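I am attaching a structure below and will ask some questions about it afterwards.
The complex appears here without one of its protein chains, the remainder shown in place.
To keep things simple, chains are lettered A and B as they appear, and every chain counts its residues starting from 1.
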Amino acid sequence: MASRDDILGAVRRAQPPATAHPGVAGLGNRFPDLPAKFAEMVAVVGGTCLRVPDLAAADRALRELPVHREAKRIASMVPGVGAATFDPVAVADPHELAGMDLCVLAAELGVAENGAVWLDVRKLPHQALFVIPEHVAVVVQASTLVHDMHQAYAAISHAPGFALFLSGPSKTADIEQALVIGAHGARSCTVLLVGA
Amino acid sequence: MITVGLFIPCYVDQFFPHVGMATVRVLERHGVRVEFPEEQTCCGQPMANSGCADEARPLAEKFLRVFRGYDYVVAPSGSCVSMVRNHYDGLVGGRTGHEHLKAHTYELCEFLHDVLHVEKVEGRFPHRVGLHRSCHGLRELRLGAGSERNVPGFDKVKKLLSSLEGITLLEPSRADECCGFGGTFAVNEEAVSCMMGKDRIADHEQQGAEIIAGIDMSCLMHMDGLIRRAGKPIRVRHVAELLAGEG
Partner (left out) sequence: MGHAESAALFVRDDARAHWHDQALWFVRQKRDAGARSVPDWEALRERAEAIKAHTQSRLAEYLEEFERNATRMGAVVHWAKDGEEHNRIVHGLLQARGAKLLVKSKSMLTEECRLNPYLEARGIEVVDTDLGERIVQLNHQPPSHIVMPAIHMKREEIGVLFHGTIGTQAGLTDPKALTEAARQHLRQKFLGATAGMTGVNFAIAETGGIVVVTNEGNADMGTSLPPIHIASMGIEKVIPRAEDLGVFLRLLARSATGQPVSSYTSHFHGPRKGSELHVVVVDNGRSALLREAGFRRALACIRCGACLNTCPVYRRSGGYSYTWLIPGPIGSTLAPGRDAVAHASLPFASSLCGSCTDVCPVRIDLHHQLLAWRGEIVARGLLPAGKRWGMRLASWLLRFTWLYALAGKAARLALRVLPPAWTRALSGAWGRQRELPVVPPESFRETYRRTRGQP
């Protein structure tokens, strides 16, 4: 604790005179067609956005995709979407999730300005479920779309646990700035936008 | 009639008298009375940019003494004007006349544009001209929007030049990258400085420019030195020469 008090003491002595927090009001971006912008940005970040009227249509659309057709181990966290082959709740050790092909996830909201979705991982049996599968599919209700990150942060709360903004598949450009999809996490990210 | 104190940076005085004379002509053509206070030498920028405030201070004091009586001070250099406007606070801040000098020292194009509100410059310059945007004019004096910022586009120098008859203005592919002069940087970091300069020149050549025009002779001197050593046909001209109608 000596270091803690030393550091805080040094910081306190070093702090400049107080200035006000400017707040975050008055910033942001508004788009005339929210679902269209969201779908556009999902594509920009390397994902695929399918617009479907309801969950049944989402299920049909997903099953037609190669990421589903060719998948052997599928988990679905969205009842009625995707043909799950196993229930991750029954998996004790997340390491056993390695090699799973597809996980279907439900997003709390989607952000139009950057194609990101907010995934509340607290609701999942394993934190790894959004990153360890070869592919992910995310179900987003159109009614949850927001324009920008300011609106997104106004809408989410921070209880203990893990949550994230996921924007498209895992990617890297670390070799000569060449964009490669599928670095460590999902090789593809299909967003099913429901009710738009 | 507006009277301006003409500030001719020391290296322009010694090496580029024609640029000083062109500046006089441009100002006079726009109805300005020009006085050149002969006591002037150097604004102190080389010292200040090297971190030598003690060496820069006496020159800033002298500059303030020489120019403090003028309504406006005008110079054909963005860099030296930036020195007076942005860096004199720490050297002569609080002295009589400093605030006035700071607010009324202008780069030539800026003066024409902001104070005289010149919309069109009479004259012809039937050449293919690449515009070199010197950094201090651009980012310290804000003579243009700059490629980095997301603000409505404007370019005071380009606006004036484009009003000349017959001129073809060409944009380099990197709109406002530094030429690598940078004062003592040109010598301290000779290798990078020269590579930067050559890259700028090549960019202008690729656009088909015959002439590289700029508001700072220092950048142009650096590029001209590289051009002549390499025996290239492209030439440099100060914007004042173009605005003075010296085709």
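Everything that follows uses one rule, which is that a contact is a pair of C-beta atoms (placed from the backbone, for glycine too) under 8 Å apart; a residue touches a chain by one contact, two chains touch by 3 or more.
Note that the coordinates shown come from a computational prediction; the quantities given were computed from them, not determined experimentally.
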Inquiry  = One chain isn't shown here. Among B:E110, B:D224 or B:E241, which residue touches it?
reply    = B:D224
Ask   = Please identify, in ascending order, the residues of subunit B that touch the omitted chain?
value = 8, 10, 12-21, 24, 35-42, 44, 46-53, 55-56, 58-59, 62, 87, 135-136, 138-140, 146-151, 174, 176-178, 180-197, 199, 221-222, 224-226, 228-229
Inquiry  = Tell me which stretches of subunit A touch the chain missing from the display.
reply    = 1, 3-4, 6-8, 10-22, 24, 26-29, 41, 44-46, 94-95, 98, 111, 113-116, 126-128, 130-132, 148-150, 152-154, 156, 158-178, 180, 182-186
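As a working rule, only the chains that are shown with their structure count from here on.
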Request  = Averaged over CA atoms, how far is the centre of subunit A from the centre of subunit B? Could you give it in whole Å?
outcome  = 51
